[in-house]
Each structure stands twice: as C-alpha cells, then as structure tokens.
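Missing here: one protein chain of the complex. Every other protein chain is in place.
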Amino acid sequence: MSRLVVKNLSKVFSIGFLARRNVEAVKNISFEVKEKEIISLVGESGSGKSTTAKMLLRLIHPTSGKIVFEGKDIWNDIKTNQELKEFRRSLHAVFQDPFASFNPFYPVERTMWQAFRLMDKEYSKNEALELIKDSLVKVGLDPKDILGKYPHQISGGQKQRIMIARCWLLKPKFIIADEPTSMIDASSRGGIIKLLLKLREEQGTSIMFITHDLGLAYYVSDRILVMKEGRIVEDGNPDDVVLNPQHEYTKILVGSIPKLYRKLEDI
Amino acid sequence: MSESLVKIENIRAYYKLKNREVKAVDNVSFEIMENEIIGVVGESGCGKSTLSNVLLNNIIKPLTIVGGRVLFKSNGEYVEISSLTREEVRERFWGKEMSLIPQSAMNALMPTIKLSKYVEHLAQSHGIPKNELLKKARKRFEDVDLDPQWLNRYPFELSGGMRQRAVIAIATLLNPQLLIADEPTSALDVVNQKVFLKILLEMKRQGIVKSIIFVTHDIATIRQIADRMLVMYAGKIMEISPVDKIVEKPLNPYTEGLLNSVLTPEPEIKKRGITTIPGTPPNLIEPPSGCRFHPRCPKAMSVCKEKEPKLVEIEPQRKVACFLYSEERA
Amino acid sequence: MFKNMFKPLFKSKKFIIGLSIVLFFILLGIFGPMIYRVDPTEMTWDMEQAPSSTHPLGTDTYGRDILAQLLYGIRSSLYVGFLAALISLVIGTIVGTFSAVRRGITDDLLMSFTNIVLTTPSILIAILIASYLDVRSIEMIAVILGLFQWPWFARAIRAQLMSVLSREYVYLSKMAGYGDFRLIVEDLIPTIATYAFMSFVLFINGGIMGEASLSLIGLGPTEGISLGTILQWSVMMDAIRRGLWWWFVPPGIAIVAVTASLLIISTAMDEVFNPILREE
Partner (left out) sequence: MISKQMLKFIGRRLIFLLITYIVATTIVFILPRVIPGNPLNQILSRLSQVAQANPEQIRAAEKTLMEQFAFDKPWYVQYFDFLGNALKGDLGTSVSYYPRKVLDLVIPVLPWTLLLLLPATIVAWFLGNSLGALAAYRRNSWIDKGVLTTSLIVSQIPYYWLGMIFIFFFGVKLGILPVGGAYSQGSFPNWSWSFVLDVLKHYILPFASIVVSAMGGWAIGMRLMVIYELGNDYVRFSEALGMNDKRIYKYVFRNSLLPQITGLALSLGGALGGALITEIIFNYPGTGFLLFRALTSLDYPLIQGIFVILIASIYLANFIVDFIYAVIDPRIRLGQEE
C-alpha cells in the first residue's frame, strides 16, 4: 500500500497588487511513495521542489490536486485537533539550513521539547528529559554537549543531528528531508545520511529527500524524481536516471555534474 | 619543468582579536607553478579563504601576517609582496599581475553603471586608453561566449550565469598572471558551473592567464580542472599532489576521509559507500598539539599527539604531512 | 533569555552614557518637583531675574521660577514622549504583524494605508487636529502625535516578520502544533523585540519634539507646563531679543539632552546587535 499519494498537485502564487501576476510554482505533479521507500525529488532552485515539500507538510495550501497520506486527504479529511496531531507526528521534516532551523533565542533542546506536544501520552518532565537524552545518544551526540546550549554554540552537523533526534522521538512514518546536507561540511554528511537510513531500517520510515544534489539522490534513494520548472520530467530508479537518462534536461544535468572518477566530456 | 610563479614560504597569518589569536593559516609553504591550475580544498574554517587573501596580500586588520613571506614573479624577478603594504601591492599587482573572481561573482559588478563604463573606469585607473581596453573587452566577451552588445547594458539586465561570465571576462582583461577564484561556483546551478569551468580552462589554454588557484570545498570540481590539489586542514597543508594521484590513492588519512565523503552520481561511489570523519574541526584559537588532525584520525599514533609532522616529498611531486610516511614513525 | 541578550549592551560606552543621561532626566522629572518644592505657576515680584541663589535658573516675566517650570516641564515632556511612543508602537506592531501574517489583500491594503500616512506630513495633520480642539490635555497631545509616527516602524516590522516567517524554525514550531498566538509569542516577538525597543526609544524622541513644536505655535497642552510651553512663553514675551537667555536656553538643552541620549542608546543597540556594524 502506498503511504503517500500525490495526485495532480499544483500551486500558483499570485503576486502584485494592482497588476496581479500568477507564478506557477508546481504544475500538476503526481507520484506515490511506498512504505519504507526512499525517494528523492531532485531539482535546481526554483524548480518547485521546496514548494512541493511545504504542501506535503501541510504548511501551504495547494491550488489544486490531492495529497493523500495513509489513506486520508491531508487537507480535507483532517478535521479534529487529534487528527492533526496524529498527522504532524506521522509526517515530519528535517530542513536544509541547520542555522535557520533553530530559534536563536532558545536553547537547542527546545525543538525536542516541542515534539512532546504531538505525543498522545503525557510524560512527566523527568521522563521527557530522559527520552530526549536517549534520542540524543541515538543520533551520536553526548547530551552533556548539547543540553542548555544555544544554536550559535554548536556546529552545523550537531544541529542537523538534533533535528534527526527530534524525529527519533516522534518516530514518524514519513520524513521529508529538505536538503538535509547541503549546508554542512562534507565530512559530516555521511553521518547524517546514515542516521536517516538507520531510522528507515528500525522504524520502517519512508523518506523523501528534497535536494539539488543528484549525487546524494543517486546514493540513497530507491527512486528519483527530477523536477524542472514545476514539472516532474523524469521518474525512475537511480541507475536508470543517472546512467541512462531519458529527458533532455536530465541528460544535461547528469552531464554537467563534476565527477570524481571521470573527467567531464567536452570541458 | 616550468618555474614557480608564486612561492609561499612559512606563511603564518593570524586574526588578532582583542585577547585571542585565530591561527587561520599557520606555517604554510608551497609554490604555484607557471601554467598550472592548483585546487585548494578544505572544509569551512580551514583557512582556505584566508590563504587567498594572503596571496593577494589583501591584509586588513584584524588579519595580520605574523611570519613568513610570499614571493611573486614579476618581469622575471621575484618580489616579496608580503613585505609591501596592501596599498603598494594593490597599486602594482592587482588587476594586472593577479586578479580575483570573488565568492559571489554574480553580485560582483557595480550595479548602477553600464559595463562599458566600468571598463572605461578600469582603463583610467590603469592609465590605459579607454578605447583600447573597450576593444579588448569586446574581444574577451566573445571569448566567454557573451555578445559584446551586453557591454552596453547594466549588470542587472544580465542573467546570473551571464553575469558570472562577464565577471571572468573583466577579471582577466589585463591578462593577469595569476587568477584567484574563491569558491566561484557555489552560487551557480550545475549547468552554469560547467560553463564556468570550461571558460576558466580555455583562459589558461589561450595563455590569457598563466596560473589559476581555485579555492573550493568541492573535490569533484577540482578533479575536473586542476593539475594539483592542495588539501588544507585547520590552517595547515595536509597534502599537496597531482590530482590524479590523489584520487587514485590519497596518502594523508584526512585526504582519504575527504575523498570518501564525496558524493557524486557514479557507480563507484555507490559501491564504495560513504564514510564520515568522526568529530568536528578544531577551533583555531587553541589547535590540538602535534598533528592537528590526530584527534579525528583513524590511524593516529602516539607520535602524532606530540610532534607536528612536516610537509615532505615522499614521491616525486607528492608532499604529505603525516608520520605514516616519515622516518620518525616510531 | 533576555538577560543574556542585553548583556553585551553594557559593554558599550555609548549605551552607558546615553542610558545614564536619560535615567538622570527621568529621575529629575519624577523626583525633581518633590525635592525642589517651588510652585512653577506662582507669580512673584522677582520678574525677569537672571539666575541667582534664590532662583537658580532665574524667573520669567511674571516672576515665576524657571527651575520649577523646567522640572515640571521635563516630567510632562517625558510623559508625552512615552505615551506617544506607546501608541505608535502598538499601532505599528499591529499593522506590521497583520500585514506579514495575513499577506494577500490585507497586506496590500494595510501597506497602501501605511504609505499614505508615511507620505503625509504628520506635523501638519497634528496642527490641524489640535487647532480644532478647544481644550487639549497632555494625553490628547500624545494621542495626536502617536497616531502619525508609526508607519516606518510598521513597514520594518512587516519586513522582519516576513523574513522570520520563512525561517525553518517557524515551520518546525508550526509542525509541532503551535497556533498563531503561541507562534507570535514564542517565535516572533523575541525576534522583533530589540528592533521594537530601538524604535520605541526613537518614538519617544518624536513625541517630545512634536509636543515642543505644537506648543510653540500655541497648540500645545492647554493645562500644565511642558518644555514646549516654556519655550512658547519665552517666544511670546520676546525673551530672545531681550536677552533673557536663562528662559529659553534650559528647556532647549533639556530637549536636546534627552532626545540625543535616546538616539545614542538606539545607535549603540544597533552597533551591538547588527552584525555588519559590530566591531570585534
């Protein structure tokens, strides 16, 4: 059964007051994500991939189309607060910029305390703190180094791990990872990816990477969707998309990415 | 064997703050040969951008040259530019002998005048007849695949990729010997990145610039265009070798770690897997003793903690700073 | 949370100097009249006297003590300033927040309105309104002034909130089930707090200056004494051309000292909190 079904999803932004202009950010896209599947939505900035992510997360309203998560239309079938809570817990996100993911006015563990708002069970303060510490350890952090610190006092890699620790607390069924590694150093990138993969192994989580990095998509995903100017132009398994691209744009994209083991042609 | 264009000898460049020093570049020596592209890689905060400022002698407080010297070959003679003031170097070398493509090249053009006007002002500053430089600019625009008509436009009328190309054209107008490119591609999409790299290579092929130093965190990019790669970590050079050899067999464990964290869409990468270097880069106010990488190094030995490895040539053209390859390995 | 934030301020020499002067005047306004117990409206036969030991700042045409007037004047000028600033701050915050949170048509309309108020010379409107009021209390003057100085603040708040609202921590809070109110209190207000405080300080200036301007053309408060009314009386009695400097110099100095110190405070805050201006 598909965990997430997206059907004919579109988003049009209108800008300007007197002379209103419409900008189509996402144009009629459809795809499905299965249980435990890792799927990547690849595109350059402005391709509409982040807008898609925000619609899936129920942060902005689609102009048309349907998003069905676990059999429920997320805009029409979620009515009670309880249902919304359930949805927010089941579909969660890790964002691109570890610096923008933390409000500089609060200690970093605030983001984990927030997670308890979504839980069904009530936890005492001590129980909650223990859970927070456990999940920090799970993502390879020492609670001593983290608790009580402010965002500017810890590194980007550490921040991203805390975001994943928040997901460990919630145990969502689906994680949307919006460029989770683009702003951290290469040497800590692998760790972040492994943590997400571990989550999938242990919890059966489906993961959707939103990224401009075809290398990352190729490495981690079961399936790649290539997006350009609001449309999905290619959809296939990673080897097909990268080694045997069909769409003209994907060909150019693959042909332009600098490789490590081969020199680019015609350079 | 060509001669070296720049010799960097034991350079130490620190940010001197009120009560602390950030040792951004600490005792670094290497040479930039004539007719080579050298790629400088390292993670954020390793001192690679400081290094490009040292090369330009763009030393503005709190950055201070604490020791060492930089020699630049000009008219067949080596000039010790690190002993000159910033203003002197600027007057004599910038634009003419060495030039820069800054990090966000897309915003590097003066926004409210036409490009041709900018070129004219540049001619004035260098005491060249305006028309001569304009003619050259038109030619150079063609070289970078831009219609010379764009010279009569304002920067904001050009697209991002076009602006980037205009910047290269203008940066190389006076045929500088050395071109310093400081993370020039990070703001571009991959298609434009490739165009950019192509133009850079073409400039060198045509002899418009002699040598290029390309600073980046992206090893795959270096792999595409550079002859040699210089790996920096915590203000030190860890390894400097021809790119092919490094990719084939990295010597320093840090280089190896960096290579193994590269993610490009290639089957080899998928087969090889991706690894992480544990821990985080040290702060440069109180760097670790001995080899600065030893706290994170999987192959660290007891000597690494005590002594600092020297950058030594262990194979022709390959220099590594690591006790794994030195006599002192105890 | 805020304690940590404001700590670096106290390392700024400018901030300390500015704050000390302002605090001095606030204390002077509050306690001055209690300590210096002279009735500022009492007419005596010591008319137009230069400063002396009995009248430290001299007297006016009716023999009233200038120092006593000045102390009361500082009190009411600061009061007008604070009140006007509060009104501007509230209006500006509401307009700016609504604009940023609601977007769309609400935003368009509110911003057009803001621009209209911004382009219209506020002092002229204030003069017009005041001219129709027979009796003008100090509070009324503050309201008139407060109603027109918020637009630039509303615009800045809107811009700041727009940028904060697209930060990921706001999404993360929303995803943790925060409602609009909680989001505003926990995530948005702290972000705009320093800017709002800086603006508040400048609004006080606007209030003090505006009151003085209105008073000088005879449209100030009809009861009580403010720094503006002292200046107005001195102008009416032609104190300047008759060389009675002790009459019109002190209230001006008081105005400049308070407003300049407030401006220095706000500049110092900018230097501390604004990364581009920060000095290492």
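Worth a mention:
Think of it as A, B and C in the order they're written, each chain with its own count starting at 1.
We adopt the following convention: a contact is a pair of C-beta atoms (placed from the backbone, for glycine too) under 8 Å apart; a residue touches a chain by one contact, two chains touch by 3 or more.
Since the model is a prediction, treat every value here as computed from it, not as a measurement.
Among C:L23, C:M43, C:L133 or C:A159, the one in contact with the hidden chain is C:L133.
Among B:P102, B:G160, B:P242 or B:P282, only B:P102 touches the chain that is left out of the view. Checked against the full complex, the candidates C:A156, C:I189 or C:A260 give a single residue touching the omitted chain, namely C:A260. The hidden chain makes contact, of the residues B:H121, B:K245 or B:K270, with B:H121. Within the complete assembly, residues 112, 115-116, 118-125, 127-129, 131-134, 205, 209, 212-213, 216-219, 231, 234-235, 240-243, 245, 248-249, 252, 255-256, 259-260, 263-264, 267, 276-277, 279 of chain C touch the chain that is not shown.
For chain B, the residues in touch with the chain missing from this view are 56, 58, 90-91, 93-96, 99-100, 102-105, 107-113, 121-122, 124-126, 154, 156-157, 167, 170-171, 173-174.
The rule is simple: only the chains that are shown with their structure count from here on.
Ranked by C-beta contact pairs, the top pair of chains is A-B. Computed centre separation for the pair chain A/chain C is 47 angstrom, with centres defined by C-alpha atoms. Centre-to-centre separation of chain B and chain C, using mean CA positions: 52 Å. Chain centres here are Cα averages; for chain A and chain B they lie 33 Å apart. Within the complex formed with chain A, the residues of chain C that make contact are 1, 4-5, 108, 112, 167-169, 171-178, 186-187, 190-191. Listing the residues of chain A that touch chain B in their complex gives 44-45, 155, 157-158, 185-191, 193-194, 212-219, 239, 242-243, 252-264, 266-267.
Residues 17, 54, 57, 59, 84-85, 88, 92-93, 95-97, 100-103, 105-106, 111, 114-115, 117-118, 150, 166 of chain A are the ones touching chain C in the complex.
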